[in-house]
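Following: one structure in structure tokens, then a few remarks.
All protein chains of the complex are present and in place, except for one that has been dropped.
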Amino acid sequence: MNFRSDNTAPCAPEIMTAINAANEGRALSYGADEWTKRLDQRFSTLFEREARVFPVISGTAANAIALASAVPAWGAIYCHREAHIERDELGAPEFYTGGGKLALIDGAMAKLDAETLQEAVRAGMRDEHTVRPAAISISQTTERGGVYAPHEVRAIASVARANKLVLHMDGARFANAVAALHCTATQAVADVDLLSFGATKNGAMGAEAIVCFDATHAEKIAIWRKRGGHLISKSRFVAAQLLAYLEDDLWLRLATRSNTLAKRLAGAAAPILSHTVETNQVFIKPGVEGLARLRAAGADFYDWGDEGSGEARLVVAWSHTEPEIDAMCAALASLC
Amino acid sequence: MNFRSDNTAPCAPEIMTAINAANEGRALSYGADEWTKRLDQRFSTLFEREARVFPVISGTAANAIALASAVPAWGAIYCHREAHIERDELGAPEFYTGGGKLALIDGAMAKLDAETLQEAVRAGMRDEHTVRPAAISISQTTERGGVYAPHEVRAIASVARANKLVLHMDGARFANAVAALHCTATQAVADVDLLSFGATKNGAMGAEAIVCFDATHAEKIAIWRKRGGHLISKSRFVAAQLLAYLEDDLWLRLATRSNTLAKRLAGAAAPILSHTVETNQVFIKPGVEGLARLRAAGADFYDWGDEGSGEARLVVAWSHTEPEIDAMCAALASLC
Amino acid sequence: MNFRSDNTAPCAPEIMTAINAANEGRALSYGADEWTKRLDQRFSTLFEREARVFPVISGTAANAIALASAVPAWGAIYCHREAHIERDELGAPEFYTGGGKLALIDGAMAKLDAETLQEAVRAGMRDEHTVRPAAISISQTTERGGVYAPHEVRAIASVARANKLVLHMDGARFANAVAALHCTATQAVADVDLLSFGATKNGAMGAEAIVCFDATHAEKIAIWRKRGGHLISKSRFVAAQLLAYLEDDLWLRLATRSNTLAKRLAGAAAPILSHTVETNQVFIKPGVEGLARLRAAGADFYDWGDEGSGEARLVVAWSHTEPEIDAMCAALASLC
Partner (left out) sequence: MNFRSDNTAPCAPEIMTAINAANEGRALSYGADEWTKRLDQRFSTLFEREARVFPVISGTAANAIALASAVPAWGAIYCHREAHIERDELGAPEFYTGGGKLALIDGAMAKLDAETLQEAVRAGMRDEHTVRPAAISISQTTERGGVYAPHEVRAIASVARANKLVLHMDGARFANAVAALHCTATQAVADVDLLSFGATKNGAMGAEAIVCFDATHAEKIAIWRKRGGHLISKSRFVAAQLLAYLEDDLWLRLATRSNTLAKRLAGAAAPILSHTVETNQVFIKPGVEGLARLRAAGADFYDWGDEGSGEARLVVAWSHTEPEIDAMCAALASLC
């Protein structure tokens, strides 16, 4: 019963097939191949506005490169205190921006609230002796499995516009958000400027895309991608993954599946849930002893929150089987 | 007749098979999987000394991360003027080291000569107002297709030792060097400290390895890999490529093939060669018009050297077919 | 009635005399002069332990260089949310460290509490995906005019030792702290590793010193000082200021004077004080209207805290005259 993370899952068969199919003959390197060249159009269609797409192989790279293209070294990036860019990237955003600063904000479900955000940004605009507010970064879904409803993204985008900040979205689990919101991709991004579009956690082998909606950042993205060592030589194999991922709504089908299975875990664990389950991440707080019992029952997962908090995170992947879920439901139920 | 680069070739079937085989069930992420965990042992065996191995997906990443782990921000890295790290990585070494400096040295076939190197290093050790010599980086094979004989690498390693410099080797085409030298991998690295071991250009889909022979650098490599966004989530798929690449000497068989085919091109182009052909890169200088005729005959390749120099580079890949080589030989012969 | 800052004051006559005296004949540049060479001994005597001293001309430079010498690019520096390094240096610590992160902690009077600090550091020691706790930085006096009693510095130093962190002290107003604590310089630093010793705000023309108590950092301080453009060509003029500053306890006499005058302001403003006055900074909160009346009465000062908070900071300098203080006392009293 492995619920550590969705990135322990294999590559979805449809994507594997696409990779194998791409392995035919020669193809220009560094993104000049036919697969990569189709990405701009494909994502522009998906998001119903012109997009420039830059495939990379990790979410950390997507986030750091996107931010470096839009934030000066003396800029502040407003994000949630639990944001992946703050806690899980070993300072990649600070590295790529040349020493930018993350300004941390609290909020339930790891979500930013537009009002709190506006207040923080205003407070950050002080004088010539301090860093300049430059960007906002939100996660869709958040690190607590929460989603921003379209009107919430728009409210945050308004704060960005009003203060001339760039709006970045970490979409490592973007599919799960769209599936949960029952909205379009377009609605789920609202007018975000830069999106880190993740596929790896939801069935790809290793494929993320920096989706750039504001063309003024595109040249710098290309530069930082190369300078960071992320311009992929045989780019076709990553682009083929992204194309297959979007084909026939595969991405939504996979995400819908893991969201649905997560809801079942949530049902079984209702009394010990940390908070509502909106996507494929389930946070439970059965106490330290409860977690020990869960592990004894064969479950594998990460502890969450402060040390000794007795909280844990369970992540459902596209590849979880019904029996695995059944078994985990039983184990969870026995804790309640 | 595509001779642009070896990275336009597809992935070798043996490696593709390994990737598909790795796509079974769950595997821990970020390198804790069974494939990645075998790499240290596998490369230690290959190089006959203890090695720590860090897979990444680009040669630029391998080089920059290796150098950042061993060179301080105020350090100088001695390398050839035509080195890939100087000319083709958009300043990735400077970026990762935090503003290090490349000290450029000339030499035939893009090779460094130990004596010239020693002189340059000594001249660089001046006073407290200048950057400190910190590392030497050589390419095996070089950007001109040259190889360092084992005694040449040892001579350069002596310079490194004598001056307390770290010795890095850019092995983007390491296999071609070993195949050409008819020596062991161990002999071809001599006592290099850090090796960027390339597989992508010689049949992999996208797999390079930072091979660390001096354990004191290992922790920093791990840090910079993560901080640079190069810690791969589903690492098994990259590790599987590297394992298959070494299996049954596949790497040497592929490299031997491209080296051999390149020799045939060299034979056909003898009068217009820029210099000796040692590996799978062929440099010709038929003049601007000659190059135009070659292109008119259907050949695709990069111009080389200064603009209008009339020089070009032809790179043979593992996947070139006999008829392709025959055709190219004919086209080349017609220029002579 | 100018109470904006202590750095609007002129240079104390004793220091001006020393500067003029230093302007005799030739002196070696870049710190090889006789004045600069006396600093190590002079500060070692003052602090009763071996110290290496590096004069610079701004507190921001002292802080950033000290931190860069001890904190890796992937390190976290624990400091108060209102610390000068966080709010008033435009990201200089992030710049010099190559993208380090400031981890912010709350606490009354802008002071860190050892227990809260220990908890924060422990929470920051998570896994390989996050930045590494590397240093603690405290201000003596704090940005709220508070002082750490010797036992409080020792308690924080214990946290540093226990967690293998470097302890830095921003002593921009170190003299005011020592004067207020009625202790020795040695007691006021406890076993801090690196001290930014300020003189400019307390009577110098422009002189700060990085005092390095842990010799392992000295070489890097020298490097970062040069690399940052802070190695002073005619160093004698800065060193002469520092020597005069310490001569005959001038530094303590000046600081005692401004502390004492500040106490008088505090007395006059007792009902509207934000908090206790310990040194030469007085924080009042008479409301927005009260501040307007104070300005109308001819007072000049900075608003403090959040916009519209109705709070202000008054800083007393060594050069304030009795009549100036009397006038300000009257103006303050009229608000109460």
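Order of writing sets the labels: A, B and C. Residues in every chain begin at 1.
Basically, a contact is a pair of C-beta atoms (placed from the backbone, for glycine too) under 8 Å apart; a residue touches a chain by one contact, two chains touch by 3 or more.
Treat the numbers as computed from the prediction; the structure is a model and nothing was measured.
Taking the complete complex into account, C:A9 is the one of C:A9, C:V189, C:L243 or C:I325 that touches the chain left out. Across the entire complex, the residue among C:K37, C:R81, C:H129 or C:K226 in touch with the chain not shown is C:K226.
Per the touch definition above, the residue from C:S58, C:Q118 or C:T141 contacting the chain not shown is C:S58. For chain B, the list of residues touching the undisplayed chain reads 73-74, 87-91, 94-95, 97-102, 104, 122-123, 126, 128-131, 306-307. Where chain A meets the omitted chain, the residues involved are 30, 73-74, 98, 128-129, 222-223, 226-227.
Mapped onto chain C, contacts with the missing chain fall at residues 2, 4-5, 7-11, 16, 19-20, 23-29, 56-65, 89-92, 95, 200-201, 205-206, 223, 226-234, 237-238, 317, 319.
Note that only the chains that are shown with their structure count from here on.
Chain centre most remote from that of chain C: B (centre = mean of CA atoms). Centroids built from CA atoms put chain B at 34 Å from chain A.
With centres set at the average Cα position, the gap from chain B to chain C is 51 Å. The distance from the centre of chain A to the centre of chain C, each centre being the mean of the chain's C-alpha atoms, comes to 42 Å. In chain C, 73-74, 98, 128-129 are the positions where the chain touches two or more neighbouring chains simultaneously.
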